[in-house]
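Here is the structure we will look at, set down as C-alpha cells.
With one protein chain held back, the other chains of the complex are shown just where they sit.
Let's look at chain A:
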C-alpha cells in the first residue's frame, strides 16, 4: 500500500496517522468534556432531566456572591502553608541524601514509599492515627508524658483540623518532591563545587550560590505541583472528616462534589469547576511572574 508513494509522502502519512490517534483521544476525552463543562456552567441542569435551560451568568454570580461557596478557599490555605514547609523539607533531605551517607538508598526508599500508597488507604490509616481515644498518636504522646496533649482532638477542632489533614499530605508527598530535587541535584556538575571549595566557600555558601540557582526550575515545578495540589485537595477530608466539624475542613472540590451529586445542581457545580480552573491559572501566573528571570 505504501510502495507507490515517495519517501516524503510516506513520512507524512506515517507521522500524520500516528498523531491522529492520540489527538483524537485527547479531543474526545479531555477537550470535548471540558467544553461541555463550560456549556453546562451556563445552564441549570439537575443531572437527570432532558432540558437544560440557559440561565446566563447566574451560576457564576452565585459562586462569587455566596460566602458559603467561595469562603471555603480559606480552608485550602492550610494545605498551601504546609506545602511550602514540605518543599523546604524536601530540599533539605535531598541535599543530605545526595551527599556521602551510609545507607542513603534505604533512607531514600523510606521517604519515598508513602507516595506509592493509595490516597484513600492513607486517609483510612491516619483515621486510626488521629483517633482521639484509641489513636496511636495520642497514645504515643501519653507514653511520652504529655498528658494534656494526649487528649487532643486532632480532627475535631476547627482551628486544627486543616493542619492535621495537610500534615498527612506532607507525609505523603514530601518523598516525591525529594526525588525530583535529588534528580536535579545529581545533574549539577561536581567541578562547580570543587572550584568553590578551592576558593574557600563553606557548605552554606555552596548551597546558596551553586545548588539553589541550579535547581530553580525544579523548585518552580514543585511549587506548581504544591499549589495545584493545595487547591484541589479532596480525598483526605472526604474520607476522614466529610468536611466537618461544622464545615471547617471543607475544601472547594469537596464542595463541588457535594453540589453536583448530593444536591443535583450540576450547573452550579460546573461553574464552580470552571472558576477553580481559572483560579489555578491566575495563581500560577502570579507565581511565574514573581519567579521570572531568576535561575536563567
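Criterion: a residue touches a chain if its C-beta (ideal position, glycine included) is under 8 Å from a C-beta of that chain, and two chains touch if they have at least 3 such contacts; residues count from 1.
To be clear about the criterion, contacts and distances are computed from a predicted model.
A.B. asks: Identify the UniProt protein name of the omitted chain, choosing among "DNA modification/repair radical SAM protein", "Sarcosine oxidase subunit delta", "Glutamyl-tRNA(Gln) amidotransferase subunit A" or "Extracellular solute-binding protein".
C.D. replies: So the chain that does not appear here would be "Extracellular solute-binding protein", according to UniProt.
A.B. asks: Would you indicate which residue among A:118, A:133, A:159 or A:202 is in contact with the undisplayed chain?
C.D. replies: That would be A:133, which touches the missing chain.
A.B. asks: For the chain left out of this view, which of A:155, A:182, A:223 or A:253 touches it?
C.D. replies: From the options A:155, A:182, A:223 or A:253, the contact with the absent chain belongs to A:155.
A.B. asks: List every residue of chain A that touches the chain not included in the displayed model.
C.D. replies: 1, 4-5, 9, 12-13, 16-17, 20-21, 24, 28, 46, 68, 127, 130-135, 153-157, 241-247, 258-259, 262-265
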